[in-house]
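Okay, structure first, notes after.
Note that one protein chain is taken out, while the other chains of the complex remain in position.
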Amino acid sequence: MSEDTRPVLSATGISKFFPGAIALDSVDLTLYPGEVHALLGENGAGKSTLIKCLTGAYRRDAGSIQLDGEEISPTSTQESQVHGIGTVYQEVNLLPNLSVAENLFLGRQPLRFGFVSQRRMQREARRILGGYGLRIHPAEPLSTFSVAVQQVVAIARAVELSGKVLILDEPTASLDRDEVEMLFKVIRQLKERGLAIVFITHFLDQVFEICDRATVLRNGRVVGTRELAHSSQTDVVHLMLGRQLESRVQDRAPQTAGKTLLEFKGIGRKGMLEPFDLAIREGEVVGLAGLLGSGRTETANLIFGAVPADQGEAWLRDQKIALTSPRDAIRHRFGLCPEDRKTDGIVGDLSVRENIILALQARQGWFRPLNKAKVNELAEAYVKALDIRLASLDMPIRFLSGGNQQKALLARWLATNPDFLILDEPTRGIDVGAHAEIIALIEGLREKGMALLVASSELEELVAYSTRVVVLRDRRQVCELHGEDISTRNIVAAIAQGHLEEVA
Amino acid sequence: MTHGLQATLRRVAPQLMILAAVLLLNVIVFPDFFRIEFQNGRLFGNLVDVFNRGAPTALLCIGMTLVIATRGIDLSVGAVMAIAGATAASLVADGSGWVTALLGALAVGVLCGLWNGVLVAVLRIQPIVATLVLMVAGRGIAQLITEGTILTFVNPGLIHLGAGTVLGVPTPILIWIGLGALITLGVRRTALGMLVEAIGINESSSRLAGINSRVLLICVYLVTGFCAALAGVIVAADIKGADANNAGLWLELDAILAVVIGGNSLLGGRFSIVASLIGALIIQSVNSVILLSGLPPEFNLVIKALIIIAILVIQSPTVKHALYILRASAESAGVDTPAASASAPLAKSTETAR
Amino acid sequence: TIGFSQIGSESGWRAAETTVTKQEAEKRGIDLKFADAQQKQENQIKAIRSFIAQDVDAILLAPVVATGWDEVLEEAKDAEIPVLLLDRTVDASEDLYLTAVTSDLVHEGEVAGKWLVEEMAGKPCNVVELQGTTGSSPAIDRKKGFEQGIAGHDNLKIIRSQTGDFTRSQGKVVMESFLKAEGGANICALYAHNDDMAVGAIQAIKEAGLKPGQDIKIVSIDSVPDIHLAMAAGEANATIELTPNMAGPALDALEAYLSSGTTPPKWIQTESRLYTLKDDNQAVYEAKKGLGY
Partner (left out) sequence: MIRSTHLPLVVTILTFLAAFVLCSGQYPAMMSTRVVANLLTDNAFLGIVAVGMTFVILSGGIDLSVGSVIAFTGVFLAVILRDTSIHPLAAFALVLAMTIAFGAAMGAIIHYLDMPAFIVTLAGMFLARGLAYVLSTDSVPITHEFYDVLQSLYWKAPGGGRFRLTGMVMLATFIIGMVVAHRTRFGQNVYALGGGAQTARLMGVPLASTTIGIYALSGGLAGLAGIVFSLYTSAGYSLATVGVELDAIAAVVIGGTLLSGGSGFVAGTFFGILIMGLIQTYIVFDGTLSSWWTKIVIGGLLFAFILLQKGLTWATTARRKPLIDFAAP
């Protein structure tokens, strides 16, 4: 990163306006060859918008971009690909109906006599994915694979496309440690080849592990650029939030759980989840830990009735209940914040307000609309309580940044005042500030006597709020950790144990 | 309340403007267009005709708007009209009273809606294919009832629904305005409107939020069947006979067109029944231009196509956006009002980026 | 076995033709294979080809349009299957079919025109015309015939002509607009290409407060039962019959040809009878009611 190397890409004065919001206000970004550059900022700071402007997915309203000293102005992502800028956008952006190989090579398929050669394409795909430790059949449609695999394919595609710059927008949000390691290995190789890499994430550990410099955005403006070797986490966090993050007391939650609320006996579904028993008491947070694909999401969906169980029974306050649909569950005052907020969570074109009251209204029934004043009061209260950043309650929720969407979804369920709340990856894509708030929120809810089931891939977080952790492996419960036993190390051990067995 | 009215007016403003333009076109080809007389116990005039003849399309587009809001489409409404008309006619022919006939026809329409709804919501067949089945078979069923003939009837009660008047106003006008108002209030004064929009935008999310999307979807198709049946009865009553071969033929396309001209997206979501109804009036006004112009019928379709294309282009998101920018920059070029200067940087910079 | 390729069932008259054809076949003990083409020529061609593949003894064809039959008729000829045309001839060489039993569409229009000329007896008269479906041959020919019929009589003037798609409801709608555009008093006669449109128009005239049949003379074609009912009530003035019994003469000709080899004439014209108020329309109505119109 010596001062005299010429930047690969330098953007100056990039601005982007949305109706009612200034997403980017004269942002500068400079990338040098062979550097990994972190782009940091709170939810809604404008990170995704910035890279969309850089790559031509959005038309920028002002500013100029220079690539290798030459002015470029990509008007489509295709154009930026031609310039050698490969990008992974925030939500997985691949085509589920095409095969893995076709996704990898879309737009630059190997040709033979002018025709696409499927055979060569698949051979190449196998080779490329092998480099990420992924051994799959590349002719299968992408939709048959889990989100994690899709994410890796998206990364592989972007890497293949990037001759000069690689941009990764929260690529690790749905990856496990091992995959993250694999990704970092690839990034280091690319760095050696002299590529400039933009890395967006909310995991500061990862930032300090892999990145050289960081540019921090706040409210659409650059508030600073730092050499990471010479700065600390607190410094960066301070820059991001504009305030200090109170260090939280790491007291273990006292064991004051109430009486048993729910009991599942031998509940399961063939081909999806092995039968398991689980009891949850009031004022208890049960954490679900496991590797990708271990069945955490399945457990959550099964308990919520989103995918009905085909065996076992459920008891609520010693009464047997039927859980065949989300509606049943909601009637019994359950709530579920799903993992994939884009497809299962938000209702994109409805306003933020309507999204917040949706579940409450659905429970109230078709013919008893919530009155307007109450709706506004509720929505405003939650926007304030969760610090959701928005231009207006009337704006469609899909215009919110990813993290703010997540908070709005939390608000939806809190508004129903549930007895039992299931959170599937509640902090995915959420910034450090909000992360702390959500953890505090979970503890607050528990103290009020709510029962929670939280699935998460972030072990530190699980350790922080769980009163009990259930470890899953291969869609089966393998062990349960209580009280003092709950620690990152023990969870990792419990997960890994299964791994060793499997290999043996 | 007034706030809601204002919002509605803002929503339908483009449609109203287009309607005004097409009506103006009518006046150009026929200067007496707006003259309304009271003649022979009924209002009599071209404008009355537009409202009266627009009734079937208007009725269809009430239901169609809801179906389209759920990201569906119903191609079978024309056929359902034929079935309902045939049912009503054959019931009065068998000696039933007009009330029985009407109820019977409506019941049959609802049944057709149920069939479509089950195909879409339970069997998960894509709406366009699911309703294609009834579109093809339905006319056959209607002909089965009438045995291919025009089933003429003389029951005055039934005829009154299509050709009669109430206080001088043709009954169909009252029926479609009444039903339109009823259903608009029905969906907007309850939570139904929002829930329908929610399942149209993202069904999976809606289901997880506890909306009974399956039943709601079926209900929407039931409403469409009901509206189609009512339209069928009116059309049959109008000519005092059930014409299974021609009643409602291709009218589903007009209804869909009306919904789109009403500014509703075929991709589901936000909807406005009032705007669709104005869309129906626009289509009928276009038909009226064609009839009044006196041009040879060979040109009917070309004229209709050109006017519709013009309307759609004006309404397209791209043109709307361009107009918005144009207006904003025109404002900023003018007097330096605070509002104008506030919107100026936005408009200008968007332009330079092009 | 005889195959019958019918156009479809787009109108009451068509349904009646189908019914009568089936009755005539049954009367003669013929096994009739019926194929409805849903108004599509391609379906008719498919049907004929299938009949050939089944090796039927003869084919009855009611062609939807005059052109486009050469190829398939040649195939029928190769397979030595006689083809008889009903209610419309085709633009094909005459040796490709045995005979055509049709009315003369132009003649029908002409009869209507002549009737109106006589009825008006030189008085000035503004005529409005309800055309059939744009592009269909009855619409074209009946328009032509009518114009021929009134040619040279300058007192008759066609002031408006628009399509009513052969349907009752369109007939009514278009008549309504005529009445408004021209004013009821300005219209003295209506010529409709078929009775259904006339029946619809009669309602429109009544709703406008005028007396159909008196204030506005009405002449139309087909002679379906409902128009006779209207005529019996004095609400319509004349209709020209297009008989639905095309199959009778055709089957007679076919039987003669098959049994004794007598080649029938290439064109068997059915009678285009004019009915006016002088006829006993109530009786005609009763007689026709059961024919499946």
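Letters are used for the chains, namely A, B and C, taken in the order the chains are written, and counting of residues starts over at 1 for each.
Just so it is clear, contacts are C-beta pairs under 8 Å (C-beta built on N, C-alpha and C of every residue); 3 or more make two chains touch, one makes a residue touch a chain.
Treat the numbers as computed from the prediction; the structure is a model and nothing was measured.
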| field | Touch with the omitted chain, as defined above, among B:A121, B:L158, B:V260 or B:V274 | value | B:V260
| said: Of the residues A:R135, A:K384, A:K448 or A:R489, I need the one that contacts the missing chain. | reply: A:R135
| query | So that we can see where the missing chain sits, which residues of chain A does it touch? | reply | 57, 76-78, 81, 87, 89, 93-99, 102-103, 106-107, 109, 111, 114-116, 118, 133-137, 139-141, 144-146, 148-149, 157, 161, 178-179, 181-182, 271, 292-293, 499, 502-503
| remark: Residue list for chain C contacting the dropped chain reads 3, 6, 8-9, 15, 18, 32-36, 38-43, 45-47, 49-55, 65-71, 75, 78-79, 91, 133-137, 139-140
| In the whole complex, what residues of chain B lie against the chain that is missing from view? | 73, 123-126, 128-130, 132-144, 147-148, 253, 256-257, 260, 265-267, 298-306, 308-309, 312-313, 316-319
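Going forward, only the chains that are shown with their structure count from here on.
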| request: Go ahead and note the Å separation of the Cα centroids belonging to chain A and chain C. | output: 71
| message | Can you compute the centre-to-centre distance for chain B and chain C, using the mean CA position of each chain? Integer Å is fine. | response | 35
| task | Hunt down the residues of chain C that sit against at least two other chains at once, touch-wise. | result | none
| Which positions in chain A touch two or more other chains at once? | none
| query | Which of the residues in chain A end up touching chain B in this complex? | reply | 15, 17, 59-62, 304, 306, 325-327, 330, 336, 338, 343-350, 354, 358-359, 361-370, 412
| How about chain B: which of its residues touch chain C in the complex? | 30, 32, 39-40, 42, 44-46, 49, 53, 143, 147-150, 152, 163, 235, 238-241, 243, 245-247, 288, 291-292, 294, 296-298, 300
| Touch list for chain B against partner chain A, complex | 189-192, 194-195, 197-198, 201-202, 204-212, 216, 269-270, 345-346, 349-350, 352-354
